[in-house]
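I'd like to ask some things about the structure below.
For this view, one protein chain was removed and the others were kept in their places.
Right after this comes chain A.
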């Protein structure tokens, strides 16, 4: 068997299956060499022989043994043959050893080697030939060849051999599909077996199929390996084995001419997999702030970390929104649009020019900031700009729609995924079990948090026990109900008050605005934003105090709290929007007046200069001097930007004062204060998850609302989120303490998402309303001069697309087609809804069924256990009759009874008085031989078996005492 004599270290070259990056890993795999070996056998001879090494051979032989295990075939005949082959191999191995020694020692190896290999090849040929002979009776042919070969020299011989092998293969291919054939192939012993499997031409389709399946199985195994609950060592061994297997036989699966292609394909899949893995590595490396969040997680538990994960998610979304607006709107306009100062809408008006660069004005986003790409008004209504013919108005419109659509998509998709993940829970049947097994937060790595967690677990257990013991207290319930109603009433009062306050403030500010902002103080100018921020800051605290009345479970309390703050913010936001609408209407009236004025102004202008120039506007007028309308879109955008800025500022300032300064104060004044500041009143602050999440959500809502009128908003928001990520991470680590009642937050994630969705809907509503119903300003923005903003679509359809397209579109958009389509959609939604409802019902039904079945099982088990006990009793009696020496037995019995009774006190109830016979049986094997058998019979005869566990459980029931005993 010259298998090893033909192992080559260079054989790697001619296959090229290895991955470039992992050479040392893979090239040391024995199986590769094995595979190569076979090819090498056929193709390359002497050159490689010189290079083989000791170690490789050893590896190969080891791997051969492994393969033996791997490819155990059920065929008996084959096994027999393999045995034969083994003995062959042994002799071969001996030879190999000798050969190896010879190689190492002698300097002029070549000749001896040749001789040895000569012998080996001869042997192999003989074997193969003889088998051929047996099968087909072609002895002469084979022997002739053999003789030929013997006469030949080394290299010639090798070539001959390869030829011959090919011939043989050919023969076999000709005679394929006979059973005899396959068995014959296999009986060439192990090595030949392998050889054959690498030679796909010689395999029958069946075998190929089987091999393919095996390889696929292995591949699957490799994929799911990480999910196997095995110790690491076993995993590693299995992985290596199956990798080897796959490597080895993958090559065998290609057929004939397609072989090269197959090898290529395998290679490409490997490369692809490696690429995927690298990409995965890269991607996880790209997730920002992972370590920060993990650290926070370990300090504060998962609820605080969930806020930061949410923040990061938000950041991602805003990045994309920012990319859209920045890349498709702002940059093209800045690069290709008309420059600043070219037309009136792009210049600061003369009246404002003096103060346009003042910081106070810029901070308010007036002056130069107002007349820049940051706001709607700056954009020109030129249909195509620059050398790219970029359709600016269209792009502006589509980006506005696209951001909203994208946000909807992302939020809904995330919600659906979350629902899938945690959709099963929600029944209370495992209350205590869950408390016991899942209450620990495995992410906690901070002693203080751990202490709090221990305390909260203990109290939750006590609460649950109390609840269990006295399921309802009458006198208490009235009180709590009253308190809860009172609390809700108070909260409603707060909400109404804050709503009125905002409305009042907005009205007042409008009055101020009409008077002219310059006459008022800073406070009066920023009243609206400040009041809104302050309300957002203090009302939640108030709610917190109120919710102390209600005495809810912390998670329920959190949801109530969230709901209330949500209502507060929403109310505030909508008052703000309504006020804005009022302002828009005011501006539009103003606009009409301005329009009229402009026409008169133009007319007067014409009248003055008509003698000189009669066509168009005179060139002498500076764009800054042209009177213009009040551009309500820019005003709306400015309002939102200001709101965001003031909101951000208040958040940061609260953070610094409320958390940082408080912490500093408590920390450093503690030793010179009259009471313990750390434990007493001010103490350190806790991280307020709900408030922060809501702040984030509302912030996002404002972004969605205002992004259409101020394309800079997503950019601002990205900046804000980025800063607050670092700031809050730092603040939470340095000046907050873990929550007293630490609880996990995974369940409430979808709650946040639902709120986000509601906010998304509510914030897109006014934006869409304004876009659809209010005509755009006549002299600013990309849609100026159109009746409605969405007319830009119509325009594009008419002028940029071929005529037939707009025709088709007009057909498609006529009500006769649209209405049925909408109807169809409603029907589909209704259908899906009803099916999901029925699924839900079926689910509930199944749950019920399962429960009843469980109970029935319990009952039946009890009955079966009783019956078995009776049988046992009888058996025991019988045994006792046979038994003579009772005295020695009695103490044993007492012993056993104790054990038995304790182990099955629940299932057997009071009936634990029977000693399990086979325990005794093990102690007194000689005399008690028949007893267990009768017991087993009785056991199998019990009628109460249910499919599934009963039988098993009975066995277990009786096995345990013996286990405990020994």
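FYI, a residue touches a chain if its C-beta (ideal position, glycine included) is under 8 Å from a C-beta of that chain, and two chains touch if they have at least 3 such contacts; residues count from 1.
Here is the rule we go by: contacts and distances are computed from a predicted model.
Peer 1: When one chain of this assembly is omitted, its UniProt record names it as which of these: "Tubulin--tyrosine ligase-like protein 9", "Calcium and integrin binding family member 3", "fructose-bisphosphate aldolase" or "Plasma membrane iron permease"?
Peer 2: "Calcium and integrin binding family member 3"
Peer 1: Sort through A:331, A:357, A:465 or A:486 and give me the one touching the missing partner chain.
Peer 2: Only one listed residue reaches the unshown chain, and that is A:465.
Peer 1: Considering the whole complex, which of A:363, A:432 or A:761 touches the chain not shown?
Peer 2: From the options A:363, A:432 or A:761, the contact with the absent chain belongs to A:432.
Peer 1: One chain is left out of this view; which of A:222, A:343 or A:483 touches it in the full complex?
Peer 2: Considering all chains, including the one not shown, the answer is A:222.
Peer 1: Which chain A residues would touch the chain omitted from the figure, given the whole complex?
Peer 2: Touching the missing chain: residues 22, 24-25, 222, 225-229, 231-233, 235-236, 239-240, 277, 280-281, 284-285, 298, 302, 421-422, 424-427, 429-447, 449-450, 454, 457-458, 461-462, 464-465, 468, 744, 746-747, 854, 857-858, 861-862, 903-907, 949-950, 952-953, 956-957, 963.
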